[in-house]
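A single protein chain has been omitted from the complex, and every remaining protein chain is retained in its original position.
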Amino acid sequence: MAHDIATVTRRYKFAASHRLHCDRLSAAENVRVFGKCNNPNGHGHNYVLFVTVRGRIRPDSGAVVDGATIDRIVNECVVKRFDHTDLNLDPGFANQTTTGENLVRFVWELLVKEMPDVELDKVGLIETRDNYFEYRGEAVACR
Amino acid sequence: MAHDIATVTRRYKFAASHRLHCDRLSAAENVRVFGKCNNPNGHGHNYVLFVTVRGRIRPDSGAVVDGATIDRIVNECVVKRFDHTDLNLDPGFANQTTTGENLVRFVWELLVKEMPDVELDKVGLIETRDNYFEYRGEAVACR
Amino acid sequence: MAHDIATVTRRYKFAASHRLHCDRLSAAENVRVFGKCNNPNGHGHNYVLFVTVRGRIRPDSGAVVDGATIDRIVNECVVKRFDHTDLNLDPGFANQTTTGENLVRFVWELLVKEMPDVELDKVGLIETRDNYFEYRGEAVACR
Amino acid sequence: MAHDIATVTRRYKFAASHRLHCDRLSAAENVRVFGKCNNPNGHGHNYVLFVTVRGRIRPDSGAVVDGATIDRIVNECVVKRFDHTDLNLDPGFANQTTTGENLVRFVWELLVKEMPDVELDKVGLIETRDNYFEYRGEAVACR
Amino acid sequence: MAHDIATVTRRYKFAASHRLHCDRLSAAENVRVFGKCNNPNGHGHNYVLFVTVRGRIRPDSGAVVDGATIDRIVNECVVKRFDHTDLNLDPGFANQTTTGENLVRFVWELLVKEMPDVELDKVGLIETRDNYFEYRGEAVACR
Partner (left out) sequence: MAHDIATVTRRYKFAASHRLHCDRLSAAENVRVFGKCNNPNGHGHNYVLFVTVRGRIRPDSGAVVDGATIDRIVNECVVKRFDHTDLNLDPGFANQTTTGENLVRFVWELLVKEMPDVELDKVGLIETRDNYFEYRGEAVACR
């Protein structure tokens, strides 16, 4: 029954450095496109990550999912991988820039198959206090 | 006309204690499922509640709804009921656990019929800074 | 491909004064409808504005849109217009009240045609810490 | 005994409009000194006020002061006076500008004699997210 | 040299329930003094704890103290003790109420002797978003 559906969002954080740079662009184009985010020695952020799952409220537990399970998965697959690292050196970014857009999509890909009996609804990311990115897989296409 | 539709979210808060415990589970299972949230003497939270309504911007007032009316309803039906109480003793939780999921659904049920000429869009709840729950009635089913 | 779609939200702020008052209502009705927000000499807010765009993650840059371009547009069309002003004196509010609902719709109208190869997804506005408004154009109608 | 001393800070808020303007300065000087805060029609803020009292933890109640009493005093003397008003029209600002500095000092003066068996320690004020003012009476002089 | 002195504040959190009640007061007096905080079944909070230490910046590490050491001490002595419990059942509150004032003083007492080569400067506690308590031992007496 539809009335059993809720979403649960859990918040995580990781501190990482990165530099926005695209090998296919010239140095001048990189500066034009990425501005100071292309500064040669990189910079960093305290990333805040929101993982939202969506599912049926289970009658026994009253929960959509066991929070500790989600925490374990996100910490294993995402936080440990990125926390206190340079994102540009991560293999997942070998062929793409470390923009917030690519980062939320990559986090989605890392998590979507790991979800235990619950649907991954969206992945959100605060990069700076004035910058937020969100990715919802295919769902967003049929808004 | 579709262009008249907006949503308004108002924020409320209440402080309450609770304990996650399911009578149908054994003591050991309760610990496994709920972890420290099953500690025998309960604990508590500063809950932050977001009530979102959705409707036509009325030409005269320029408002979707009179905010004071929403405040009165939410305070009467929800905040007064839960603020500075033990949620586990509330009759609405006699047969279900006081999880965030059950709580947002219960708040939805308390509010949905009270809405004055405006549609209840969603109910959100922050339980801790890393934990957020959301319920949208049937709407969520046809995302 | 649907998997290329993400949203980007950028945050802006402006401080402005306003007074909720509708010429078509009597003085008594204005007080009843708007309460203290109808106080004759106005009051003010630190408005926080969220502009969300939605589009394809471009393969080269890894971005949905150039953030600096969005910033330039929003600052030119919205922030400069409203920051450190009295909203009631803005021509856009000559015939409508300066409610949060009218304000998010007006910001949408100011921005929607300026978007560079990207879709305006929603406009959100925090008026006070307990008050949030959102407008999505026609999209909201087919939720 | 010194070990009985603690401070308690309570937070309040009020929304008000103001304009920074000094009659003793020329129009050009006003613009130079106050910038856009001197814009003719004023603007506004969501002010956040912090009132800190300091005193002995009373053995019976375990409190330095009855919070409800402080709330009543601050609401009566400050919040009601300023909330949803134009600060420039307040008699207390007839001869001084409505800067954050003058405002915290004025709030201090309004409150310091009303304190019930407890010492006013400091008054803090957030005007915008990037702007905070603090006043401590004579205490600050002997830092 | 004085120029080597800095303070470091680290933030912790715990969720707990409590009830303000003083055995030496009558039922009526308890209600009068503590209001809804005296409700019979208790309520709860997400407490946010700030522990500030003060000391010399060590030339080698550039740190006043090893943050991991402070974390271990505060987690062992305070967070584990209070998180997901009913404060009223803690032995430390057998003879005193669980007010914010008594709580910050008690946290100070739990920590002050455990500090490793660094001075405990102050203990702060947010109980609700409008309520903050601070304790500084004897230091506060000679402001």
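The chains carry the letters A, B, C, D and E, assigned in the order they are written, with residues numbered from 1 in each.
Here is the rule we use: contacts are C-beta pairs under 8 Å (C-beta built on N, C-alpha and C of every residue); 3 or more make two chains touch, one makes a residue touch a chain.
Not measured: the values here are computed from a predicted model.
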List the shown chains that the missing chain touches in the full complex.
A, D, E
Residue in contact with the excluded chain [from A:D4, A:E29 or A:D83]:
A:D83
Name every residue on subunit D in touch with the hidden partner chain.
20, 22, 24-25, 33-35, 96-102, 104-105, 129-138, 140-143
List every residue of subunit A that touches the chain not included in the displayed model.
13, 15-18, 36-37, 39, 41-46, 83-86, 89, 128-129
Need a quick check: the contact residues on subunit E for the chain that isn't drawn.
2-3, 5-12, 50, 54, 57, 60-64, 66-68, 139
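We take it that only the chains that are shown with their structure count from here on.
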Subunit A to subunit D: how many Å between their CA centres?
41
Give the residues of subunit D that touch two or more other chains, as numbers and ranges in rising order.
none
Chain contact graph: line, ring, star, complete or other?
other
Listing every touching pair of chains gives A-B, A-C, B-C, B-E, C-D, D-E
